[in-house]
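All protein chains but one are shown at their positions in the complex.
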Amino acid sequence: MIKVTIYNEYLHERASERVAKVYPHGIHEALKENLTDEDISVKTVTLDNVEDITDELLADTDVFMWWGHKAHEKVPDEIAVRVQQACLAGMGMIFLHSGHHSKPFKLLMGTPCNLSWREDGDREYLWVCDPSHPIVQGIGNYIKLEHEETYGEPFMIPEPDKLIFIGNYEGGEAFRSGCCYRRGYGKIFYFQPGHETFPTFYHPDVIRVLKNAIRWAVSDYRGVLECPHIKKIEE
Amino acid sequence: MIKVTIYNEYLHERASERVAKVYPHGIHEALKENLTDEDISVKTVTLDNVEDITDELLADTDVFMWWGHKAHEKVPDEIAVRVQQACLAGMGMIFLHSGHHSKPFKLLMGTPCNLSWREDGDREYLWVCDPSHPIVQGIGNYIKLEHEETYGEPFMIPEPDKLIFIGNYEGGEAFRSGCCYRRGYGKIFYFQPGHETFPTFYHPDVIRVLKNAIRWAVSDYRGVLECPHIKKIEE
Amino acid sequence: MIKVTIYNEYLHERASERVAKVYPHGIHEALKENLTDEDISVKTVTLDNVEDITDELLADTDVFMWWGHKAHEKVPDEIAVRVQQACLAGMGMIFLHSGHHSKPFKLLMGTPCNLSWREDGDREYLWVCDPSHPIVQGIGNYIKLEHEETYGEPFMIPEPDKLIFIGNYEGGEAFRSGCCYRRGYGKIFYFQPGHETFPTFYHPDVIRVLKNAIRWAVSDYRGVLECPHIKKIEE
Partner (left out) sequence: MIKVTIYNEYLHERASERVAKVYPHGIHEALKENLTDEDISVKTVTLDNVEDITDELLADTDVFMWWGHKAHEKVPDEIAVRVQQACLAGMGMIFLHSGHHSKPFKLLMGTPCNLSWREDGDREYLWVCDPSHPIVQGIGNYIKLEHEETYGEPFMIPEPDKLIFIGNYEGGEAFRSGCCYRRGYGKIFYFQPGHETFPTFYHPDVIRVLKNAIRWAVSDYRGVLECPHIKKIEE
């Protein structure tokens, strides 16, 4: 059983009727319901109980999923560092949509992770760059989303180890929408779709990608990162 | 002075009135006229005189530019290998548009370099992924082409060392339209625009990109690639 | 069950008493015996029956392992291309030692894959660059080989997607001894140890690495590589 923990700040859903209609119990609950599977179990955390992201929880998490937007700064630095360190020690991480600006993602990338953005509900096509990658199994050549927030280049990230999706928006933008990294002992996937006003997290192909990404990001290896003083090898 | 050699198969321009109107003296002559600069001198070769691509010519070329489409197979294997080897020994290479299927590009990549394609004259935006890269200096956030052939993912290339452009087509496709590689001692740039029926090679931003790419691809280093038997270092 | 096919040119073992003492039935038989496991079955091919490397065999092979040295040129080009294409379509490949100069490896890399070499039977340490990688599970910080052929930089390969081992030889050289690539839909692992005069392929850690590499290189995905003419997406 793969243990997934989802963080969702859970503010938009309680502040906006429009968002509440799409995610009445919050993005985290929609994700939990849709991602739970015979080999995937899900816990959730929100900003209200962000202190629950303890070392114990992280040690008991195979893959951590992060959705945040307007309250990135309210996540305490020490918790962001804790998440970063757990990932470096082997925990998988999936950052969703506006999670590009979350503290743990920026800490892991080392860059500002800025991008251009536009909220016009454009149609988006997400194109698969490599149909053989585990993350896109079961997906066709592209995923069509009727409406998404538009993200545009330049996206200030390190060159991805592997680019999985590029997005085309009807207004003309293009974006590196699915990016894989390995940092320390952990695997990281950034996935661009998931604006709070659209039902992206109910789309079967999006759910399939996220389940695939969970299975891809989980690792049997979990290690402490050290800087040991060693002795000369005796020959 | 940077010495550039341009190969253009020069068949479409003589077979099609429509193409001849756009490139009356051939794509190679349009490129030569537009790329020649105070620090760039240009020679041209076409399929008619493809045998002129000798080791001497290659040794005297800093950057080789390649446009081909319907006659890739007519380029003799030995000449394709000669170009590949010159690149590996330090000559820069720029492959244009349908040059993705040229023999030297496929030899250098090791992959089929297949893609999806569609000829509907879509509007294309080429988005800059990294505004600090030498190849995009003087370009804004994007280049707009009124009409281009549509290329779509998956593009069967090795992961680029550095992705420079991604293209958005009005019909919904997205593509890795500008890709940098280093192979052996040579630098390689693949650039997607340049269909024979459109005036792409007169577009000032395209010309700027190509001039930048020429200056980026040139190298002071030119070496023979060997596999020497060495002796133990005396201490 | 993972289906592995091992190619060994099988010339040194029959031409040299010294080699025959180490590998009396050939490197391929030693590998077959040591790699066969509850989830790994092994077939072998030698230069004598190299024509057995048919499309049918390749379609029925999950991971292909290649050892060759002095008869690379005797492998027909068409068979080398066949192996390359099978890898691009999703078959895993492991190239051993002097296989760096085999035709399929050079075709897949696009570079000459040259290196410096010295046959003094140096002690070698193979250091693990990333202890979390699947290929090094069960290995300590390094593997010690009492004697190996020395390979030295520069190794004329594309930058590996992931560097797994770097080797230290007692004579002073260092080498990128374990390199991972993805090309097309296939995974490739190059592993430097394995000179015919030393019992490298009996070393438990080497066998462990090779078994790990087999399990890492196998893929559920197997595809035909195409370059389709597509139609505009109907909206």
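Labels for the chains are A, B and C, by order of writing; each one numbers its residues from 1.
In the analysis below, contacts are C-beta pairs under 8 Å (C-beta built on N, C-alpha and C of every residue); 3 or more make two chains touch, one makes a residue touch a chain.
Note that this is a predicted model, so its numbers are computed, not measured.
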- Sole residue of A:24, A:76, A:140 or A:158 that reaches the chain not shown, by the stated touch rule: A:158
- Message: Using the document's contact rule, name the residues of chain C that touch the chain not shown here.
- Response: 116, 123, 125, 127-131, 141-142, 152-155, 159, 161-163, 166-170, 172-176
- Touch residues of chain A, complete complex, unshown partner: 84, 88, 101, 107-112, 114-118, 120, 152, 156, 158-159, 161, 171-172, 181-184, 225-233, 235
- Query: Contacts of chain B with the missing chain: which residues?
  - Reply: 90, 123, 125, 130-132, 137, 144, 161-162, 182, 184-186, 219-221, 223, 233, 235
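Assume only the chains that are shown with their structure count from here on.
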- Message: Can you work out the whole-Å distance between the CA centroids of chain A and chain C?
- Response: 35
- Message: Two or more other chains touching the same residue: where does that happen in chain B?
- Response: 116, 152, 159, 161, 172
